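Heads up, one of the protein chains got dropped from this complex, but the rest are sitting where they should.
Letters A and B mark the chains in the order given here, with residues in each chain numbered from 1 onward.
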Amino acid sequence: MTNQIIFVLFNGLASGMAFFLVAAGLTWVFGILKILNLAHGAFFMIGAYLAYTIGGASPASIWSFIGVALISALVIGLMGLVTDKLVLGRLRNVDYHYVLIATFGLMLFCEGVAKAIWGSDYFSVMPPPEVDTAVKIGASYISLYTILVIAIGLVTFVVLELVMNRLWAGKIMRAVANDPWMAGTIGINVPLVLMLSVVASFALAGFAGGILVPNQTLSVHVGSAFILYAFLAVVIGGLGSIRGTFIACILLGLVESANATFLPQYGGIAVYVVLAIFLVSRPQGLFPPQGVS
Amino acid sequence: MNAQSNLLQATDLRVNYGAFEVIKGVSLSVKEGESLAIIGPNGAGKTTLFKALTGEVSSRSGKVMFAGKDVTSMPAHARTVEGMGRTFQVSRVFLELTALENVVVALESRRRNRKEPTGAWWRAAPSPSLIAEAIAFLDQLGIANLRNETAATLSHGDKKRLELTLALALEPKILMLDEPTAGMAPADRMKIVDVIRSIRKERGVSLVMTEHDMDVIFSLSDSVMVMNYGEVIASGSVEEVRNNPTVREVYLGKDMDHAAG
Partner (left out) sequence: MTAASWVPPGAQTSFTGQYVMTAIGAVLVVLLFFAPELVNPGLLFIIGMTLIQSVFALSWNLLFGSTGLASFGHAGFYAIGAYFTGAALRYGFQLPFVMTLLIGGALGALAAYIIGVVALKRLTGIFLAVLTVALTEAMGKIIGFTPALGEQDGLGNIPRPIINLGFAMIDLTNSNDFYRFLLVACLLVTAGLWWVVHSRLGRTFRAIREDADRARFIGIDVARYRVISFMISGGTAALAGALSAPWTRIVTLDQVNWLASTQPMLNSLLGGFTNFWGPVVGSVVFTSINYWTRSYPGLSEMLVGGVLVVIILVAPTGVLGILGKIRARLKKGDRG
């Protein structure tokens, strides 16, 4: 029994961190631009494909693995820049329904591009050799790659929290998120901040794609699965709150893992029970947005 | 209901925004056919009081009685059915509908709520008598010629007129007007005042309004209530309030001296 609990714990944490790597960018963009970017999952997917193309199916070492993920981040960030210039930038003051439709169109477009370039086949990528072993904790075998994902997730969270709360860059972003008009009045270059936020969010998606590509079947639909959990987490955690998203992702990861281990014949349903509980009792999320009304 | 009883009565209303108490125990009463103006500096809580009276926000404590019924826990649409008509500071109409459609929707809602006939149920288009009534209402406010224009394309003043038409189409017992002449040119202002005055005379509608323009207040109100920081600091007839020293101090007396007596 304890074996199972240890397994669920590590597996769940890793799942949660994986969700967080995808959800972080989503909640960030929502916090600052107040839009729900449906294309986020598609950019994550392209990041994963890119990492596969550059790094190959068997990465040479852990450093080349992370390096490739960072390159993915860079490229996807640049794609985000182009997207912002061409599409998102023109939709800043438009009804949110239209923005939703536009990001939906973007998502489809990206899926089409991925299908055209890489085809509909499935690929798989191995984890880097240093972590392609298991370590024994208690009586349970935990893959080192799982631990790597947990570590990267934690580091990402800490970095994001530091940037948002300690560095001046974060303070500027929070000012823009709270009251863009006021921020503009005191001299902040609001359009630049918005653009950089979009780029950063996409870069994060690309990075997530690179990191999470091992132990997955890489297909055009890999984005959809993650993005669904990301949406659930963003709603449970509170729109725009990185802290809330982090906690919600861990919660969902653990719940999903427990569900798969203890009730495999009813796999995948427990997270929806959790969502239902939250929507009924605390719809504003764990950390509700503190905007100006 | 005899003429002496109150049509609208609020007792000790308290409204909070979060932890902050915005309305601190306000009471007021309006008799049938009477007209009350609520004035006060910006931020005094006038619009919030309106929202509490009409049901747009809920009050933390206190009671609102309307036409003999306790409406304190009634939602906004139910209070409207009871007979409250409301306009907004920045006029809100159904922008993508034409002016005629706007009034038709209001009329259909009124007829449905009062169980008046709305025409054969299987008809898609509104009944000719309903359209005629809608055009008559638009005509009363002088905008019948704009009936097929989309509301979004109307000028500011015409939107205000359309919104007033919507409120009147409901045949309310009381009109709650939030700054009815805000943003209008002086000539337009007096026209609206005339319209409201004739409506009061013809239909005996009671009136509660917030206003900054003293001329409008003098032309339309029987009594005035002055608010500051969420409390009532004076109330009474126009003359009484005008001569009240506390009010002069709070309001700096400027507006009151300028207006004709």
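As a convention for this text, a contact is a pair of C-beta atoms (placed from the backbone, for glycine too) under 8 Å apart; a residue touches a chain by one contact, two chains touch by 3 or more.
Because the structure is a prediction, the values reported are computed rather than measured.
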Absent-chain contact - pick from B:Val93, B:Ile174 or B:Val232: B:Val93
For subunit B, residues in touch with the removed chain: 54, 56, 75-78, 80-81, 85-86, 88, 92-98, 100-101, 104-106, 108-110, 112-113, 118, 122-126, 128, 131-132, 135, 147-148, 166, 170
Residues of subunit A (touch criterion as defined above) contacting the omitted chain: 36, 87, 90-91, 96-98, 100-102, 104-117, 119-120, 224, 228, 231-232, 235, 239, 265-269, 272, 275-276, 279-280, 283
